[in-house]
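So the structure is just underneath, and the comments pick up after that.
In this view, the complex is presented without one of its protein chains, the others remaining in place.
On to chain A.
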Amino acid sequence: MWEKIKEFASEFFVTGDPLIYGADVTIVLTLIAIVSGLTYFKKWKWLWREWLTTVDHKKIGIMYILAAFLMLFRGGVDALLMRAQLAMPELNFLPPDHYNQIFTTHGVIMILFMAMPFMFGLFNIMVPLQLGARDVAYPFLNSLSFWLFFSGAMLFNLSFVIGGSPDAGWLAYPPYSGTMYNPGVGQDFYIWGIQISGLGSLMTGINFLVTILKMRAPGMKLMKMPMFSWSVLSSCIAIIFSFPILTATLALLFLDRYAGAHFFTLDGGGNPMMYINLIWMWGHPEVYIIVLPAFGIFSEIVSTFSKKKLFGYKSMVWAMMIISVLSFLVWAHHFFTMGSGADVNAFFALTTMLIAIPTGVKVFNWLFTMFRGRITFETPMLWTIGFIPCFIVGGLTGVLLSVAPADFQFHNSYFLVAHFHQVIIGGVVFGYFAGLYYWWPKMFGFTLNERIGKWAFWFWNIGFYCCFMPQYVLGLMGMTRRVVTYSWDKGWWELNLVSTIGAVLMAIAFLFQVWQIVDGFKHQAKNRDTTGDPWNGRTLEWSIPSPAPVYNFAVLPNVSRQDEWWEQKQSAGAHQTIKQKLEPIHMPKNSGVPIVMSAFWFIAGFGFIFDWTGFIYTGLAGVVGCLLYHSFNYDTDYYIPVDEIERTEAAIRKVNI
């Protein structure tokens, strides 16, 4: 018996690596600390009622961003491990198979479990407030989306202590990701982690599309909508049409692995290239899904901190919509070297270059918005100004890559690595940071320390260039991506060392940010945002108190112009606060179904990964049970009575004076 348990455990848990044992200990200790802390302070009920079962978009948004920061930490540690291994030639810090696992989990985590939830967090927090709405279109679904994402992310992250991590790169190309070369459970963790959270992403896409189309404040025509909301709309369109492709592709890969199908195998009539073709049909739209909202954030910030209307609103809208559709027509630029022939490559090179045009239009719009504006340099604006040159360089190297014949040289070299990190860090991550700093006071009701924020900004930026500029050169010198080490005679070590130093600088920058947030919470009493409008903003989210009450708007605003709140402030004389009549507000009730159902998904996923039928049946039965329970539950909403609204508003105002 004991022998059997030992045998099982040595298979089930990942063993043999001191780094992993360290992680095991840390995980267990952290879990013990969290559980005992919650029990000691009697916070379980509070946690369940206020957070785990909430359907309030603002709280869901905060949970998304918290999860994204945790994932940024994990992905960042992965990155530092890789850079440590590459700092010098011929190091043996990470063995090759471990190195493969680390670059795989790094990529998956950063894109799917860091960038996506960070983005959804910002969607949640700001879109309803900008639109003058009281919630998203489907609050229950929203909570379900979050918990599905969370289950998927946890499942994926479990792989490095249980069963073994995936190691076939962030897109898991077959045949290497098939059972022939990857008989372990790592790739199944990959598939199920992404499938479960992918369900959540698709539902979020639908939710926000409907929110934007149907829930705008009275009078807010589409063409008067704030630019961030436009960017969310364009991103959601791409989500809705691209995530099903991902789900189908991974389902086929799963059938190959689990049921012995031959979609992507080399024998039995399959073709691994088909996988590459399909996965990039999702993969390319995905990179625009995450970058478009960042464009929206920059547009808001540029106009607020230049105290000017956004230049070229209409062209911006068109640029975004065109990008979101055009992003479906360029996917083959990721495999120019696959051998599809000159016509195919020429077509896709052309469409890829075309996409740079609307992107360029946006850059000019931002520059012209700043032109002759009264610019101030608070942290959100700093990130915006840091972003523009960085993104221009990243976009230009993208255009270089899109020259198909030249790409035979650049492809899968460090040049490519540098390109996508430049657009993703310089565009996406900087954008979300800018958004976080910009909307932080609205989320939490206090402002952050600007000095620490500026340190973080400079460390991030200097670290970024220091890390990735050398990689362009390394790529041209012939260093290919995903190599675990290199010899002294290559002449690559100086640049690699510089690159590692840059990575360390960015790690320090991250610590600055954590410090800034901790410091903010510590001194929040001193830094209260009593006005609700700390940056002299332009859009509706700044017209309500910070943090916003549960119902957001006591009275739904009437919108007649772009930048409605700014215009109202300009004509303050004409606009008196007419005491409007309050009405009871219709609100959704909290629900435990999303978290329970996602837990069942987790169990089912775990069952599929280890092929434990008991788990599969339990999990799926639980999911169906939750669906039924929710379908027959009619107690899903309530009304906030007028006197309670009055009391809340009065209380907020008292604090505010």
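To be clear about the criterion, contacts are C-beta pairs under 8 Å (C-beta built on N, C-alpha and C of every residue); 3 or more make two chains touch, one makes a residue touch a chain; residues count from 1.
The working rule: contacts and distances are computed from a predicted model.
Participant: Look at the options "ABC transporter", "Cytochrome o ubiquinol oxidase subunit IV", "STAS domain-containing protein" or "ATP-binding cassette domain-containing protein" and return the one that UniProt uses as the protein name of the missing chain.
Facilitator: From the choices "ABC transporter", "Cytochrome o ubiquinol oxidase subunit IV", "STAS domain-containing protein" or "ATP-binding cassette domain-containing protein", the unshown chain carries the UniProt name "Cytochrome o ubiquinol oxidase subunit IV".
Participant: Touching the hidden chain in the complete assembly: which of A:G75, A:G178, A:G445 or A:P588 does that?
Facilitator: A:P588
Participant: For a quick check of understanding: of A:L52, A:L171, A:I245 or A:A404, which residue touches the chain that isn't displayed?
Facilitator: The one listed residue touching the chain not shown is A:I245.
Participant: Consider the whole complex, including the chain that is not shown, and state which of A:D135, A:D188, A:E300 or A:D407 touches that chain.
Facilitator: That would be A:D135, which touches the missing chain.
Participant: Among A:I62, A:L252 or A:M281, exactly one should touch the missing chain; which is it?
Facilitator: Counting the whole complex, the residue in contact with the absent chain is A:M281.
Participant: Quick one: say which of A:L213, A:A406 or A:L476 touches the chain that got left out.
Facilitator: A:L213
Participant: Using the touch rule from the top, list residues of chain A that touch the missing partner.
Facilitator: Counting only chain A, the missing chain is touched by 134-135, 137-139, 210, 213-215, 237, 240-241, 245, 271, 273-274, 277-278, 281, 325, 328-329, 331-332, 339-341, 343-344, 586-588, 637.
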